[in-house]
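Can you keep this structure in mind? I'll have questions shortly.
Missing here: one protein chain of the complex. Every other protein chain is in place.
What follows is subunit A.
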Amino acid sequence: MTEKLRQLRKQPNMAHSARTDCPELPDFFLLKRLARDQLIYLLEQLPGKKDLFIEADLMSPLDRIANVSTLKQHEVDKLYKVEYKPIVSTSDQLCFLIRPRIQTVKWICDVANADKAAGRFRRYKIIFTPQKFYACDAVLEEQGIIGDVTTDEWSFYLLPLDDDIISLELPEFFRDNFLAGDQRWVRTAGSALHLLHSLYGPFSKVYGIGRCSKMAYESWREQVEEGEQKARQAEIGKVFLIDRDVDFVTPLCSQVVYEGLVDDIFKIKCACVEFGPDVTSSDKSIKVMLNSQDRVFNEIRNEHFSNVFGFLSQKARNLQTSYDKRRGMDIKQMKTFVSEELKGLKQEHRLLSLHIGACESIMKKKTKQDFQELLKTEHSLLEGFEIRESISYIEEHINRQVSMIESLRLLCLLSITENGLLPKDYRSLKAQYLQSYGVDHLLTFANLRQLGLLVEQQPGETLTVMESKVGKLVNDRTAGKLSDAFSSLAKKSNFRALSRKLNLVPKSDEEYDLRVPRDMAYIFSGAYVPLSCKLIEQVLERDGWTGLEEVTRLLNGHEFAVTGSTGADSKAKNDAQRIILVMFLGGCTFSEISALRFLGRERGCKFIVVTTAITNSSRLIEALLDNIV
C-alpha cells in the first residue's frame, strides 16, 4: 500500500518539461476535403443510380473521407466489398473503387465477361486510387474489355490519421519496392510530396537518405518544375525523407510505449482499434478512435507502459473528486454542473475505463515472465552481450513453436545486429524453423536473405575483399551479377559500428528513470535510441550531413541535403522552420512517432510524420512471408 502511495506521489507531470514555444501544426483537414470533393466529382461522372464496389483495404480510409450517407447522396445505391467472387448486383451501372492491382482488375474483367456471356448490358467505371498504372490498362486490353469500361483516377494520396500523422495507406509499398525492386510507387510518393508542397510549402530545406528517398525527391522536383509555382507563406519549413531499409532494427523491436503496444497487441487500423470483450468487460467489442481528440489517450500514448497504469489510476481519482463536487451543491449549482461539466466527465469516464481495461489486458499478456525474458534477449542483442544465450533462447522459441512471426523477428534482429549469423547457426536455426513451420518457408528465408534481414556471415569477408570482388565483376560486364555483388555489399547492416558512432545504446550500468526520460531511448526502456530518429536529430542539428560521413558510408550512402529556392524569406517566418515533415518510405512505427514527438518537445519544434503505412514488427515480417496459406 505504502509503495503504491509513494508511486502516486512521485507521479510526474506527464507533459514533461516541455518547451512552451512549440509552433502550431498546420491544419490537414484540407487534405480530406480535397479528396472528398474529387471523389464526389468522379461519382457524378456516372449519373444515375449505381452500385459501388470497394477494395477491402480501402474501406477504412474511405470511411475517414466520406461516410455512407455522403455516398448515397451521390446516387450510390448499394455498397459492396471486393471479394473476388461473382457478383450479385442488379444495378445497370457498376462503379469500382480500387487500388491499381492486376489481381483486382482481372476480377473486374471476369465480372464484365460473365455479364457479356449472359447477354447482360451494364456500364462499368473503374476509379483507381491514387493512380492508374499502365499494367492495369494492359490487362483490360488483354481481356478484351477496355472498350466496355471507363477509367478514372482519384488522386487520394494522403490520409491524415491525426494532427501529426499522415498516411499513404500503401502497405504494399514496402514489399514492392524493397523486395521486388518494383519502383512503381516511387512516383506516387513524389506526387504525395508535391501535394503537400503545393498546399503547405514551399519547403526551404530537404534532407534525405536512401535510394528510394532520392528517387521520390527527384520525382517531386520534376513535378514542381512542370507546374507553376505560386508564392505563398510556408507552413512547413523542412522535410526529411528516409527509406525503411536504412533502419530495420527499430521496427523489429518489441514496442513498450503505450500506443505502440496497443498496435502490437490489438492492431490499430487507420487510427482505429477494436477492443474485444476482455477489454470492455462486456460481451461486446467496441471500436475506438485513437487520436489526440481522445483526451485520456493523448496523455498516455507516448508514455512508457510502466507509467501508464499509475497515471490512469491517478486520473480516476481526480475524476472521482470532480464527481464528488456535486455533493453539497444547491440546485442552481447542480444545474450548471449538469449542463457544463457532467457530459465531459462522463465521456472522460468512458474513455478512462476503456484504457484501464486495455491496460489490464496488456498486463496480463506482457508482464508475464516470458515477455520479460523476451525483452531481455532483445536488449542483449542490441547491446551485443551474451549472444550465445540469446541464440539458445531463440532456439527454444522455435522449438516450442511460440510464434511463427516472433521467431522470425528474433532471428532477423540477431542477424542484423550481428552482421549475419555464423554459417553453423544459420543452418541449424533455419533447419529447426523449417521443421516447426514447414518447408514452404524456404521461400520466406530466400526473401529475408535478399533483403539482408537474415543472412549468413561471410567468414573473413572484409570490405576490401568485397571491393576486389566487385572490381572483378566489373570486368565481367554482366550487369545482373554486378548488381548482386553491389547489393550484398550494401546489405551489410554494420549495426554495431553505427551504434558506437551514434551512441545508440546507452551504457547499461546507469539507472534509467522512465518517468523522466532524458533521451529518445525511453521508448525502448532506455536500452536503445532508434537509429532512424537519431539520424533525423543529427542531421537537423548539423543542418546537413557534414560530420556524418562515416555514418552515411556505413549506411551505404544515398544521402542528400538541398536548400530550396526560397531561401531568402525563410528567415522571416521562423515558425514554419520549426515544423519538420518526416517522410518514411516503407512504413514507420508508433514508437518512432513517439520518439519524434519527444524530440520535438525537447527542441521546441514539431514533427509531422508522413508514412506509406503504419508498420510494426509483425506487419514487416508478414509482408515478407512467402508460404502458401
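Just so it is clear, a residue touches a chain if its C-beta (ideal position, glycine included) is under 8 Å from a C-beta of that chain, and two chains touch if they have at least 3 such contacts; residues count from 1.
Convention: contacts and distances are computed from a predicted model.
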Assuming one chain is omitted from the figure, identify its UniProt name from "6-phosphofructo-2-kinase/fructose-2,6-biphosphatase 4b", "Vacuolar protein sorting-associated protein 16 homolog", "Isobutyryl-CoA dehydrogenase, mitochondrial" or "Golgin subfamily A member 7". "Vacuolar protein sorting-associated protein 16 homolog"
Touching the hidden chain in the complete assembly: which of A:E218, A:D278 or A:D543 does that? A:E218
With the full complex in mind, choose from A:R99, A:R187 or A:H379 the residue touching the hidden chain. A:R187
If I consider the whole complex, including the chain that's not displayed, which of A:I40, A:V149, A:L319 or A:L434 touches that chain? A:L434
With respect to the chain omitted from the figure, which of A:V68, A:A114 or A:A138 is a touching residue? A:A138
Touching the hidden chain, out of A:D63, A:D278 or A:E396, is A:E396
Against the hidden chain, subunit A presents residues 102-103, 133-135, 138-139, 176, 180-184, 186-187, 215, 218-219, 222, 226, 396, 399-401, 427, 430-432, 434-440, 442-443, 446, 479-480, 483, 626, 628
